[in-house]
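A single protein chain has been omitted from the complex, and every remaining protein chain is retained in its original position.
Labels run A and B following the written order; every chain starts at residue 1.
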Amino acid sequence: MSSNMETAELNKQRSRSKEGKLRSQLRIDLVGFAFISPWLIGFLGFIVGPMLASLYFSFTDYDLLSDPNWIGLSNYMNMFTNDDRFWKAIRVTLVFVFGSVPLKLAFALFVAMLFNTSRKGVGLYRTLFYVPSILGGSVAIAVVWKQLFGRQGAVNDIFEFLGLPTMSWVTSPDFALSTLILLVVWQFGSPMLIFLAGLKAIPKELYEAASVDGASPILQFLKITIPMLSPVIFFNLVMQTIQGFMAFTQSFLITEGGPLDSTLFYAVYLYEKAFAHFDMGYASALAWILLLICGIFTAFIFRTAKTWVYYESEGGN
Amino acid sequence: MKDLFKKLGFILFIAFFIGIMVACGADEEEVSGDDGNTNGDSSEESASSDGEEVELRMLWWGSQDRHDRTLEAIELYMEKNPNVTINAEFTGWDGYWEKMATQAAGGNLPDIVQMDYKYLAEYAGKDLLANLNDHVDSGALDLSDVEDTYVSGGRLDGNLYAVNMGANAHAIAYDPAMFEEAGVDAPEPGYTWEDLKSFSKEVSDNLGDGVYGTQPSAGLMGFKHYLRENDTWLYNDAGTALGYEDDQLLADFLQITVDMIDEGSAAPPDVFKTAGANVEQFPIVNEETAIVMDLHSNQIIAMQQAAGRPIELMLQPMLEGGELGHYIKPSQFFSVTQHSEQQEEAAKFISFMTNDIEANDILNAERGVPIATKVREHLKESVDDAGKKMFEYVELAQEYSREIDPPDPQGSTEVESLFENEVEDAIYYGEVTPEEAAANFREKASAILAENE
């Protein structure tokens, strides 16, 4: 693509002469599609097909090992009328999402602010705080977490010292979900890094100017940090929400959905249906309902974004 | 900034370089593999021997010890049969069944797969496993030295779909030192459920706070055993409904656990639920309980290793006036899949793993007690202390055994999760009464099994 073509295109876009508009739009389309082509090829080649296949499976009785049989809406009907565990999974997942996402984001932002200085040793601290996230969903973390919140774990030692009640938190139907929420909040490394990167992108002049004007740190935080960071906050909110709905490993490795289904994440239930009960048809139906639920929440966040997300490139609200 | 790009460029270069190296490495391997084959060809011409090149894929799960041993045994087989190449594919337990299911769906299953009793009916029922009867008749798969109790677990409707790679028996384990400390006699074969209650109580009382007699089990494995003692079975012959009539059986079975937890002779769930399926984390390892119920006999090895002190195996409790509950259970099988184009060669390899003394010296009963009589007699002499306990226990259990019930029908994995969630755990946590649990289980399990009609 030659640069004078681009300039011409830009000029046309600028001048918005009616005649040239259509042709220049075509050029813009071409450039746009050229840029997104890596994703578009992958999407059309590897993603759409399997997604549609799973949509098809959701209307069939498919046991993975033999061919699928068309059964219409039965899977969906069963789910809504005849499956207590489906509702249980939805309830658990909603509690998990609403419990973990705000906490995790607040904590991540707090720590990111703490580390957004040029104090000595900050690099080391960042690494320390990122470590839990590196451990991720390994077998090791499952053993550690069970040990930490088990009957003779470190948490109970502290509670005992403080004179608080002790118990096996991770195997209690009342508290197991809370310990898993705590686990994901504790693995706040990824949103923290994204916040950090976002904080770095805020021009320092803004703060300098504000300080000269005598604005307090809190005012600076509210009037500069939050708006300037809002695209990144928005990103983290959307992604954490989606990932919350998809959460799997924590429950699968540590509590296996139990005790008494108290940590039965939606994805864990779906997995059990697909690979333990050989009911891929039903699992696919579950997946599409999850997509729907998750889509509604995400769409809602996108809707509200217009009112609070500020884009430098779009001149703000 | 520029710095970063420079470094990224460097990384790209390294990646490219490694890529070429890995690619070359893979090529070399392939080439050397081919070389091996051509060598095989040439030697074949001179030494005659049977037929053309055979390449088999074999998939199993396990941990480090099993991988090492199995690989060595495969090596031995390839040495003895230079025309055969076996490509080993192995994983841990996690993910194994997903890998199997994906490959089954893709029509790409290996020739030989390690199979579990729990999944046998699902896979055989969907025509994914080869019927090995013909290979037994032709002698490719030699089971002449194997008693029928060890083979029958792999049969469905008279067809042999899987060969047992190690025999196991249902067991409990106890810590003899804790019994001695409590001044209580250790259980002897022939003890009953009532005895279990009473000596658990004694141990709990005598060993003080935080130590319990028993880690209870209200699980399906125990219930199946209990049903056998009552001369009935969980599923009917066709696998279309529950096989037992009276819900009181399940209620009585659950009541044992409820009573024991209430009396303080069995540990409450928060003591043992953390462990999950990991034997190494069972409370008996930390001397928190003196007994643990519902084990497989080969688990003694892991348990004793984690505990670092002697642990003994014992039979399940008997039912007064009841039937024998024990049976010899296959710890795992080898099956030949329908996707295999070399089913006879695959059967020959399984035969080798079953009968060859040298191979079993390498395998060392890691998969459970070997099924061929000669091999078993031979290995019994050489295994270590925990291994000896396992061998002796399986012999003991065999005396108290009767025929194994047919493999679980399709849908049984769903019945198992139902039992675990709504019966077993609900009982531990006191959410339901035994009677409620029994009625609820019948209703829901019947619905699941009815789909097999």
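As a convention for this text, a residue touches a chain if its C-beta (ideal position, glycine included) is under 8 Å from a C-beta of that chain, and two chains touch if they have at least 3 such contacts.
Methods note: contacts and distances are computed from a predicted model.
Novice: One chain of this complex is missing from the view, so tell me which of "Carbohydrate ABC transporter membrane protein 2 (CUT1 family)", "Peptide/nickel transport system permease protein", "ATP synthase subunit a" or "histidine kinase" is its UniProt name.
Specialist: "Carbohydrate ABC transporter membrane protein 2 (CUT1 family)"
Novice: Determine which one of B:Thr240, B:Gln255 or B:Gln281 touches the chain that has been left out.
Specialist: Here the residue in touch with the unshown chain is B:Gln281.
Novice: Among A:Met79, A:Leu94, A:Met167 or A:Leu193, single out the residue that touches the unshown chain.
Specialist: The one listed residue touching the chain not shown is A:Leu193.
Novice: Tell me which of A:Ala140, A:Leu164 or A:Leu219 is the one touching the absent chain.
Specialist: A:Ala140
Novice: For subunit A, which residues lie in contact with the unshown chain of the complex?
Specialist: Touching the chain left out of view, subunit A contributes residues 1-4, 6-7, 10, 25, 28-36, 38-43, 45-47, 49-51, 53-54, 57, 64, 114, 118-119, 121-123, 125-141, 143-145, 147-148, 152-154, 157, 186, 190, 193-194, 196-198, 200-201, 203-205, 228, 231-232, 234-235, 238-239, 242, 245-246, 248, 267, 270-271, 274-275, 280, 283-284, 287-288, 290-291, 294-295, 298, 311-314.
Novice: Which residues does subunit B use to touch the chain missing from this display?
Specialist: Touching the chain left out of view, subunit B contributes residues 1, 4, 8, 11-12, 14-15, 18-19, 22, 26, 29, 57, 59, 61-68, 71-72, 87-95, 98-99, 101-103, 105-108, 110, 276-281, 285-286, 296, 298-299, 301-302, 305-308, 331-332, 366-367.
One rule holds for everything that comes next: only the chains that are shown with their structure count from here on.
Novice: Where the CA atoms of subunit A average out and where those of subunit B average out, how many Å apart are those spots?
Specialist: 38
Novice: Once bound in the complex, which stretches of subunit B touch subunit A?
Specialist: Residues 94, 97-98, 101, 104-105, 122-123, 126-128, 269-271, 273-274, 276, 281, 410-411, 413-414, 417, 420-421, 425-426, 428-429, 431 of subunit B touch subunit A in their complex.
Novice: What residues on subunit A touch subunit B, complex-wise?
Specialist: 63-66, 85, 139, 143, 146, 150-151, 167-168, 170-173, 256, 258-261, 272, 275-279
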